[in-house]
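Every protein chain but one is kept in place in this view of the complex.
Per-chain numbering from 1; labels A and B assigned in written order.
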Amino acid sequence: MDEEIIVCRCEEVTLKEIRDAIRSGHTTIGELKRLLRVGMGPCQGRGCREIILREISQITKTPFEKLNPGRFRPPVKPIPMGLLKQKVSQERSD
Amino acid sequence: MNTDLLVIGGGPAGLCAALEASSFGCKVVIVDESLSLGGQLIKQTHKFFGSSKEFAGTRGIEIARLLTQEIMNKKDNIEVFLNTTAVGYYADEKTVTCMKSEQDFFSVNPKKIVIATGALEKLLPFVGNDLPGVYGAGAVQTLMNVYGVVPGKRVLMIGAGNIGLIVTYQLLQAGVDVAGIVEYAPRIGGYWVHAAKIRRLGVPIYLRHTIKKALGSSWVEGAIIQAVNEKGEWYGEEKRIDCDVICLAVGLSPTCELLWQAGCEMNYVPELSGYVPKRDETMRTTHPDIWVAGDASGIEEASSAMIEGKIAGLSVAHSLGRVDDSSFKNKLGEYWQELDLLRGGETAAKIRNGVKKVLVKSSEDSSMNIQYCAQSKSQVQVIQDQDFCSGVLPEKMVESITPPLELWSRKKGGLVVIECPQSIPCDPCHTSCPTGAILPFKNINDLPKIDYSKCSGCALCVASCPGLACFVIDLTEDEKAAIKLPYEMFPRPNIGEEVECLNRKGEVVAIGKVIRVQEPRKDKTVVVHVTVPKELAMQIRAIRVMKHG
Partner (left out) sequence: MQLIEHHPILQYQHGKKVKFIFDGQEMEGFEGEPIAAALHANGVRILSYTEKYKRPRGFFCAIGKCSSCFVVVNGIPNVRSCITPLEEGMVIETQRGHGTFHKEVQDGEH
């Protein structure tokens, strides 16, 4: 059943993929991000981060509070590329 | 753009922060990504709990309107940007970048920031959880309560916390069928009175069950649910539920991205439902220019969000030198007293513990003598009864709420019957009672106590109680009893009309006749007087208008 459950909606990563990766030693959000792209979609892991941390916690038997939730970088929202460029050029012209 | 204070999020917390700071002359900018101010409040059609001094007994939408009006009255000091998302905090430049209408882009350089970004619905992993038709409870509310769009024909609700219970009731009000509520825990998590409201309208609650699968290929066509044991393992038979919407109400998590970005120290606190920033008693985070308030600081409720907002706004004004020390301390003390009162009850024990974990003492505060997070002394009695745990008053408890018979049987106009067995922060029954029959509350979390000798049967409490837990029953006729009960559905019954009478589990037990329909508070809760067989007077708790034609 796990292979049918989508945990990260944006990047379409299944519960099975996540569990397999954790079991094979990728036990941080950062590693899972690089391996599976979980939490790298436009919602920035808002939906899936907690579910993934809970899986890590269960499989590695680490209390949830002790886990590293990974890094949060701006932008919080998917900004169309053009807009970022606009900002840069604006700053240059300032 | 420069400003004294940037408030991110225009829900109750953010609006109160803005109002408070501007009342001391601070220039404020509010950004909110939605299309109107008010946050979660704009979809809350139910009456709020809390103290009547604040907004208890008032519907959420009405509170949003009042707060927005106040903001508009302060146009000179407060500037509002709607449809504008704060997308990032750039620490080096102390800049917040904002995006308007998914297109235009500008930055704000505020002296201080209050982050009041509210919360996000939690997801649940199950097969098909990403199908169209699996909606968050907030989304369902927005659709039907703000935009008047029918969310679906038949909804399965997941989660029996306050949100699941309230949204179920709101769906019924919008004329949508609710197939049931699925709850993982062995008891409802929300207020008991909210559960009682929907049980008596016939919605089942499946305790110790969870959803396994959403059925359908293009969108939701049904769901499979199953029981779970204490260890969380599936057992028993799978049940198929027909529905076209699965509504997730399994909790909210604080929206914390901006706080992380700004480098605020964060802790995972299960009692507050997620990662939340450490803060001092002025709601200032570990970042000297950033405050937090409302659900973003831990999932709680609107009344406390408003007070937290005021505290943050006050403290911002103080840090900018707009308030002198002594008025600052006085006001802060008052706000904390209000917070402690709200958090005094049985249901708020969790919040108290959570807040303690992230509350740090501020350096400037050593001289203050305020007891933050004071514990109330109320005794909590946990009732294990199966019916009680899903919002139905068990037979054996009925006696405890029955008025003394020799007075009752002679009392023209009837006596009040209150079915409110759980300590919650709520008091409109008392404040609405003109005769003093419902005794004053020492603590807002007390259970209502009644002096039956004073009750006139006026039913003002029936119309005021946000839990719809007050009824008046008149036994003075020979064969029939007259029940005055609260009614908030469509259509209203007419005088003389026959209606179905439902017991606490929503079973039709009699056909009654409507003898009067009044709306004492002119706020859309009507009191329907209906005559029923006398022996059913302590069973019937709701009516349903039979399909016309």
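Just a few scattered comments:
The criterion applied here is as follows: a residue touches a chain if its C-beta (ideal position, glycine included) is under 8 Å from a C-beta of that chain, and two chains touch if they have at least 3 such contacts.
Since this is a predicted model, take the numbers as computed values, not measurements.
Residue in contact with the omitted chain (choice from B:A56, B:V80 or B:L120): B:L120.
Among B:I30, B:L67 or B:L143, only B:L143 touches the chain that is left out of the view.
The chain not displayed touches chain A at residues 6, 9-12, 34, 40-43, 46-47, 73, 75, 78-82, 84.
Residues of chain B in contact with the chain left out of this view: 33-35, 45, 59, 61, 83, 85, 101-102, 120-121, 130-136, 138-139, 142-151, 173-175, 218-219, 255, 488-492, 524.
Following the convention adopted for this analysis, only the chains that are shown with their structure count from here on.
The touching residues of chain A, when paired with chain B in their complex, are 1, 4-7, 9, 15, 44, 46-48, 50-51, 64-65, 67, 69, 71-77, 79-80, 83, 86-87.
By the touch rule above, chain B contacts chain A in their complex via residues 85-90, 97, 99, 102-103, 105, 107, 120, 122-123, 125-130, 253, 255-258, 260-261, 266-268, 270, 274-275.
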